[in-house]
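Removed: one protein chain of the complex. Kept in place: all other protein chains.
For reference, chains read A and B in written order, and residue numbers begin at 1 within each chain.
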Amino acid sequence: MSDCGVKLTVDGRQPDRAAAAAENVARNRVAPRRHPGRWIAVVLILIVSTQAVQGVMTNPNFHWDTYAEYLFSPFVLRGVGWTLVLTVAAMAIAIPLALTLVIMRDSGNPLLKGASWFWVWLFRGTPVYTQLAFWGLFAVLFPRISLSVPFGPELFSVDSRWIVTPAVAAIVGLGFNESAYLAEIFRAGFRAIDRGQPEAAQALGMSQAKIWTRILIPQAMRTIIPPTGNETIGMLKMTSLVLAVPFTLDLMFATNAIANRTYLPVPLLLVAASWYLVITSALMVGQYYLERYFGRGHDVVVSKGGH
Amino acid sequence: MTAPARPAVELEGIHKFYGHFHALRGIDLKIGRGEVCVAIGPSGSGKSTLLRCINQLEVVSAGRVRLNGELQGYREVDGQLHQLSPRQIAAQRRRTGMVFQRFNLFPHMTALQNVMEGPLHVKKRPKGEARELGSSLLDRVGLGGLGGRYPNQLSGGQQQRVAIARALAMDPEVMLFDEPTSALDPELVGEVLDVIKDLAKAGMTMMLVTHEIGFAREVGDRVIFMDHGAVVESGTPHDVLTSATEVRTQAFLSKVL
Partner (left out) sequence: MRSRITCIGAVTLIALAAAGGLAGPASAGGYDTSQVKVSEALTARVPAHIRAAGVLVGGSDNDYAPWEYLDGADGQTPEGIDIDIGNAIAAKLGLKYESRTAQFTTILPALGTNYDIGLSAFSITAERKKVVNFVSYAETGNEWIIRAGNPDGFDPKNVCGKQIAVQSGSRHEERLGTVSQECLEAGRPAVTLLPFKTQTEAVTRVAAGGAAATVTGSATAYYAAHVSDGALETVRPMGEALDVRGYNGIAIAKADMELTQLVADAVNELIKDGTYNAILEAWGMAGVGVKEAIVNPKGEH
């Protein structure tokens, strides 16, 4: 109930008065608005989705028993493990490479600039399947890897097959290809940094290396992480192409092999899809936390004043 | 004022070309120790460019820059100039401190971390010492207790004061200010100018590029008016601001005063 005699001066320095004043104001009574359209939509969606779920879950063509049988089979789990290893290892190669490529591109040296550009052009311009096939044939094209003094004796030499094994070929092939795409993403991230930042660092007398590591890279991370997270999730799926090498321990090959034996492709495809979904979800959670860490100072809510 | 033994800053015959554009046309300027030199003039007159030549953010096309007698950016051997290595140039830059128009604080670090950055990572001081220095400098500029805030949680005036503290943390011989209050809301200009005034009183050698004519009058020992890349008029604040002799100076002042 409002008391028209009360002086309603709301003074920030006296919160009790403010709260009391707020209590005295009679709020409007408003009848809630109806949303018939929303309810109809909800009902329709519920009907359709229930039908869909039922159509899938009770459908014998999906062979859910086979799905359950192989979901945690040792070969499948080994495939999951190897797929993760390939993904992590390939990104572990691609990210430092991409950073190096960006630094090379940014240097004044025309040779470094050209080399960086050439690398990106080559590995972005050819299909990754073709690249993987070439890596699979590395030991055929270059039977021996040797280190020697120019015009001098050979220091050591080794059969390529011991070094460029299918696993190595798969990881290096995926990593080199990805580095070209990441280099472009990183370049965009660095371009987005205000020019004043490296200038302020230079004015402090910071060395170029320190400017990269203390000032530029941490700031670029904020722009870089979402697309890089995307690329990692894409890499997870791209690992299935290592069949070109051929590398046969990844998840896709494992489920295909079982499907070929049992002549039941559908449940095994679902097994593979389920695992890819699980890993992708885990990666998404990780990305969220990474973004939060590198967003500090930018994404924090601004609160002015406070003397 | 004690007469300086060797000027803190000597600019001798400075020319700067951007392609064919002649941005600085033969500037000669000496700033003594403890002296405050204020540069005023219209946009594009080259004031900021000149300032940035002092800490080598711009490379001069002709002429010499000396800081307390030491040639900046080059070794001179028998009249032939040899470029210094990037490391040597970085070492020279540590002797000046610069405050930018748009603050240029590092957004991913707190205010205290910004101030500590120089002593900690450039001068390689121990962390405790850097933190103490940082805290005391923030106190000095009136921001004690706000060290944990990120730049985007501070007002413009507060950010600029952090920037000043950050520059001071390197214990520079000369402080350079590039339009320090131009990006600030009017009510925040005062707090920054107060800090600069204190610095001047404490005897810091400074060069200031600014639009605040009143401030030039208050703080400057010397005022130079620049136009189209040249120093048109130079003298005490009274000489330049009250009784300017050059026509161009008078025209400029009549527009801004």
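Convention: a contact is a pair of C-beta atoms (placed from the backbone, for glycine too) under 8 Å apart; a residue touches a chain by one contact, two chains touch by 3 or more.
In this text, all values refer to a predicted model and were calculated from it rather than measured experimentally.
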### Query
Wait, the hidden chain, what does it touch out of the ones we have here?
A
### Task
Looking beyond the chains shown, say which of A:L71, A:L137 or A:L290 touches the absent one.
A:L137
### Summary
Per the whole complex, from A:Q131, A:S179 or A:N256 the residue touching the absent chain is A:N256
### Task
Please pick, from A:A21, A:A167 or A:L264, the residue that touches the omitted chain in the full complex.
A:L264
### Query
Please identify, in ascending order, the residues of subunit A that touch the omitted chain?
136-137, 139-140, 243, 246, 248, 253, 256-257, 259-261, 263-265
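Simple rule for what comes next: only the chains that are shown with their structure count from here on.
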### Task
Compute the distance, rounded to whole Å, between the mean C-alpha positions of subunit A and subunit B.
44
### Query
Which subunit A residues qualify as touching subunit B in the complex?
194, 196-197, 199-208, 210, 214-215, 218-219, 222, 294, 296-298, 300, 302-306
### Query
Along subunit B, where are the residues that touch subunit A in the complex?
55, 57, 86-87, 90-98, 100, 102, 104-110, 117-118, 121-122, 146, 150-153, 155, 163, 166-167, 170
